[in-house]
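Missing here is one protein chain; the remaining ones are kept as they sit in the complex.
When the chains are written out, they are named A, B and C in that same order, and each has its own residue count from 1.
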Amino acid sequence: MSSGLDAAELSAAKRVAIVHERIDAAMVTDAMKAGADGAVCVFDGIVRDNTRGRRTLYLDYEAYEAMALAQMRDLAAEAVTRFKVREVAILHRLGRLVVGETSVLIVVASAHRGAAFEACRWVIDTLKKTVPIWKKEQFEDGAVWADGEPFPEEIVGSAEGAVR
Amino acid sequence: MSSGLDAAELSAAKRVAIVHERIDAAMVTDAMKAGADGAVCVFDGIVRDNTRGRRTLYLDYEAYEAMALAQMRDLAAEAVTRFKVREVAILHRLGRLVVGETSVLIVVASAHRGAAFEACRWVIDTLKKTVPIWKKEQFEDGAVWADGEPFPEEIVGSAEGAVR
Amino acid sequence: MLLAMRVRVLFFGVLRDSMGVAERELELETGATVQEVVERCRAGAEGGVWEALAIAVNQEYARRERVLAEGDEVALLPPVSGGRSRSSSAGLDGAIV
Partner (left out) sequence: MLLAMRVRVLFFGVLRDSMGVAERELELETGATVQEVVERCRAGAEGGVWEALAIAVNQEYARRERVLAEGDEVALLPPVSGGRSRSSSAGLDGAIV
């Protein structure tokens, strides 16, 4: 009441973050576990050495940072409500990442495994369609902004509205 | 040819194990990552502090160890084939585990996230129905062998055959 | 033409590269919508990404009909590509830029 942040919001603020340094998956996962949990599902998105056989040197991630963070917080909160899991962490790294490094980490802690898997999958699928982050992929012979997946209908409005 | 184990088998032997000490999820996950991977999905099964509200003190896991290990190796190999993921690790711990400790760890590394999630989920679901491991749960007022899920039809044979 | 308000327009990803700037300021008439910002920015610009954009106003997704106000932050967002592994059903890669 005095701080303007309740315990749940405070916790959510620590669990959802945009970072510019290496993501320590083990530290995040260990910090998430609580006595009521029986299942932890982790999605660790890492930089692959190729896209369709073309060798990747590195990726540059950039974001509309304030909006992306707000969207990630909304996603974490909605996943808790929708799948009735105990807690969700979402971290995304920006800047230059080399092969093998973690760009996004999602951790879901839950009493039961079904909900943990479903929430984790839903968060990464939704993040990739709605959170304003972009990556430019550097190949040996040039750089490409990766094609994103099309925005969901509820974000762009009707096709008519979008094209007019 | 000289050793009798090819590289894939040798790798599989290290990735699938029954252990009696603490499982180091971070070490296993980091060791799994390779350049061709874009997605790592981890399922970390941990000891919960209660079962339906009854407080759990600890769990004792036991196995038909040689058979369990063979089954786990088969599961890992089948997951790779069925879901076309690059590699699967399955570790299960036996003995006495306290709240918060990892009993089972499944790690799937893959180029794409869909296959990683599906393989990971399939492995834990199948393991829980077919791999001969049992747990006895110690509560404050007594111990219970946890009910397992019924065996799949292909394992017990026809219901007629089973009951006769 | 009565110019009654200013908005800040942000460009991201491939759009920032093709515009050559990360942001610009626009003067608009009272009652102008998001759609008018898109059309003003698009005038003279090339490329197909314009059809697939999402728009955020003050960091929340907004429809093209949304009426703007003085000082609004309008972001033009190409399809996002965070995370890492691409679903196998996704489209082709973009061209080299």
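General remarks:
Basically, a contact is a pair of C-beta atoms (placed from the backbone, for glycine too) under 8 Å apart; a residue touches a chain by one contact, two chains touch by 3 or more.
Being a predicted model, the structure only gives us computed values, none of them experimental.
For the options B:39, B:104 or B:119, the residue in contact with the chain missing from this view is B:104. Only one residue from B:16, B:32 or B:47 touches the chain missing from this view: B:47.
Summarising the interface, chain B meets the missing chain with residues 45-48, 51-52, 61-64, 66-68, 70, 92, 103-104, 124-125, 127-136, 141-151, 155-157, 161-164.
What we mean here is this: only the chains that are shown with their structure count from here on.
The count of contacting C-beta pairs peaks for the chain pair A-C.
Of all the chains shown, the one with its CA centroid nearest the global CA centroid is A. Per-chain Cα centroids separate chain B from chain C by 48 Å. Centre to centre, using the average C-alpha position, chain A and chain B are separated by 26 Å. Of all residues in chain A, those that touch two or more other chains are 45-48, 124. Of all residues in chain C, those that touch two or more other chains are 83-87.
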